[in-house]
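This structure is in structure tokens; I'll ask about it shortly.
Only a single protein chain was left out; the remaining protein chains are all shown in position.
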Amino acid sequence: MSELNVEDIKKILPYAEIYKIYKNKFYAKIPKENWIDSARRLKEAGFSLLITVTGIDRQNFMEVNYICRRPEGNGLVIVGTQIDRRDPRIPSLVNVWLGAHFHERETFDLLGIYFEGNLDLRRILLPEDWVGHPLRKDYKW
Amino acid sequence: MSRVREIFNAVYRIIYGSLLATYAATKYLFLRRPTIEYPTQTIQFTERYRGALEVDDNLCVGCGICAKVCPNTCIFMVPYEKGNPAMIPEIDLQHCMYCGLCVDYCPPGAIYHTHVVKIVGFKRSDLYLSQEKVTNVQELEYK
Amino acid sequence: MVNDQQTSLESKDIRTLTINVGPQHPSTHGPMDIVVTIEGETIIGADVKLGYIHRGIEKLCELRNFFQIPVYLNRLCYVSGMFWEYGFVKAVEEIMNQKVPERAEWLRVIACELTRIASHMIFFASFGADVGNLTLYSWGIRDRDRIIDVLELLSGQRMTFGYFRVGGVRYDVPVGFEDNIEKSLRYVESHLRDYERLTVENPVFIARTENIILADSSKALELGWTGPLLRATGLKRDLRRDEPYAVYDTIDFEIPTGKRGSVLDTFYVRIEEVKESIKIVRQAIKRIPSGPFQHRALLYPPPGIGYAHVEDSRGECGYMIVSDGSPKPYRVKIRSPAYVHVMSLPYILKGLKLADLYAVIGAIDPCLGEIDR
Partner (left out) sequence: MITELYLPPFLYDIFKSAVATIIAIVFTLLNVIIFIYAERKVWARSMQRMGPTYVGKWGSLQLIADLIKLLSKEIIVPSKANRVAFLLLPILVAIVSLMIAIILPYDYVVFYTLQIFQPLIPSVSYLTKFVVSNSFTAGLFIIYVVLGLNPVLILLTGWVSNNKYTVVGGFRAAAQLLSFEIPLLVVIASVVVLTNSLNLYDIVNMQQKVWFVIVAPLAFILFLITTLAEGERTPFDIPDAESEIIAGWNTEYSAAPYALLLMGMYARAFFSATLIAILFFGGWLGPTLPGFLAPFSGPFWLMLKTYFFMILFIVIRAAFPRYRIDQLLSLNWTKLLPLSIVNLILVVIAKYIVLSLGLIS
């Protein structure tokens, strides 16, 4: 179980800006077009355990992240990309990881990010008739 | 022949397992039970147990740190007496979650946990510890 | 409980029956609704509805200072509160690059492993109730209470501990703590044999649980499972060993694994884990060094992003914290293992019998506090 370093991730995601956030943990910023491609590459490189899919409201843009891990060995990558805040759309990862389905549902519920290709994008934690997405910074409660 | 042995083993395991399970359940019929009858006997709280908050008004300097650190904002600073600028905390026990942050951050140690847990009331306002109540919480305990 | 729109006798498709298991049901361990479609006794479809105790903890965290948050997070899962405090504290420490005194690390290990025992005891208890053996329920609660007594001695509260602080722990060990722990561990240990007699050696229990396969290891990874459920499929994966934190890399313990990922395997894995946890606590008590238990620091984390993981009793408890340099976190994402497991129910239930559903829920051991957040 060797430690990962930035070069290893760079080999998998050549188009990404990579930061080391802690031992064995990396943050990779990728362009929006490579969203699905990066997931496929990571999965092939051994990062086959999807921890979660989530998003951050950065106020002038939205950031979507997914976090994955290597089940054989160590190492964790947070992949993030920026999307338009007024029309937050991003392709779904369901075809890469089956388990992305419910994380995407939750992200849609709380942040209002539409995952295109996820056929079951309903609210999950909030009631179905809820108005607004509470984890957005401009949400009034 | 091995098939016969297999069946024999399976039957043996079923009978032996059933007897073991019955034995395990029967064993406890004759052992002392660890429970106590609640209203007649009560458990002893440990030293660090976090019960209802109490304020020692001799020590309190009225700094208001407890009200600032309270995550639920259930501590309110009010004037100690009419016309006296000194402040003393009042506590809304309905919203208190006994986290103990106020106790940790109080500089003179004037606010502390008692082992009182049974504070009851008929109205919601009964659970609001005004400055008369907050200095002797022990007397409010429901006996 | 009964779906009013489609009662059994008025259903158009007379062969199938839709049953709402929940939100108030003895076996869902909390307010959770599983809409099951059955044909005879066989499940042909399921849907999970959550959110009945959604308290918006992620939003609450954005509105509180860093030092106030850990006392909220133990409410996430009220049977394993220590882990959830630890995950947050660890994430903040990673952003701040804060060193933790060694004694504090050992105290954290003790607290976490005791909580793991207590949480698994609740698992035995509720699983027993789910498959119809209420004796196990009582026994689990009994043994858990002994562990909780020790945790109360340590932290001052029985379920919502508030024990972790950024840079250490809140209290040092109390007087006579070692004897108390040893007594409680012996008490729990003396009963473990009877748990085995009543469960993994009981022919009825075996018949009931052995043929329910939750998932094989590839499907479990695909769905993102972690913790005892993943270990039951035969994959030797434990964050304490793979990504060691605290002082776990110096502790000697085994990682129990199952064979096929059946419900019986998850039970077996958990019983073995309790034994390993007892071993870890004993080692920790022997090896705990003296020194400070807390390193106080100003809680102004620099801007940045941090992810911390803790091997919870249910799987990987993860916190992604985004800080913008202010005393409040910008965003806290809580990754709950039980959420993943519960939401994968529709993928694993198809073809099982109705009675298996309750065994599966019991094996997943959902904790609705952390699922709904």
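Think of it as A, B and C in the order they're written, each chain with its own count starting at 1.
The rule is simple: contacts are C-beta pairs under 8 Å (C-beta built on N, C-alpha and C of every residue); 3 or more make two chains touch, one makes a residue touch a chain.
The model shown is predicted, which means the values in this text are computed figures rather than measured ones.
Asker: Based on the whole assembly, the unshown chain contacts which displayed chains?
Answerer: Looking at the complete complex, the unshown chain comes into contact with B, C.
Asker: For the full complex, which residue in C:81, C:128, C:228 or C:315 touches the chain that was left out?
Answerer: For the chain that is not drawn, the touching residue is C:128.
Asker: Quick one: say which of C:58, C:272 or C:356 touches the chain that got left out.
Answerer: Candidates C:58, C:272 or C:356; residue touching the omitted chain: C:356.
Asker: For the chain left out of this view, which of C:106, C:123, C:205 or C:307 touches it?
Answerer: Residue touching the absent chain, from the options given: C:205.
Asker: Contact with the hidden chain only, please: which chain C residues?
Answerer: So the residues of chain C touching the missing chain come out as 1-3, 7-9, 17-19, 25-27, 38, 41, 128-135, 137-139, 142, 198, 202, 204-205, 207-208, 353-358.
Asker: Applying the definition given at the start, please give the residues of chain B touching the unseen chain.
Answerer: Looking at chain B, the ones touching the missing chain are residues 18, 21-22, 24-26, 28-29, 31, 33-35, 37.
Here is the rule we go by: only the chains that are shown with their structure count from here on.
Asker: Taking each chain's centre as the mean of its CA atoms, how far is chain B from chain C in angstrom?
Answerer: 22
Asker: Taking the touch rule as given, give the residues of chain C at its contact with chain A in the complex, in rising order.
Answerer: 49-51, 54, 56, 58-59, 94, 221-226, 235, 237, 242-243, 304-307, 309, 316, 318, 320, 322, 330-331, 333, 335, 339-340, 343-344, 347, 372-373
Asker: So in the complex, which bits of chain B are touching chain C?
Answerer: Going through chain B, the ones touching chain C are 13-14, 17-18, 20-21, 23-25, 27-28, 34-35, 46-50, 69, 71, 97-101, 104, 113.
Asker: Please output the residues of chain C touching chain B within their complex, sorted ascending.
Answerer: Against chain B, chain C makes touches at 64, 67-69, 71-72, 135, 142, 145, 149, 152-157, 160, 162, 170-171, 174, 194, 197-198, 201-206.
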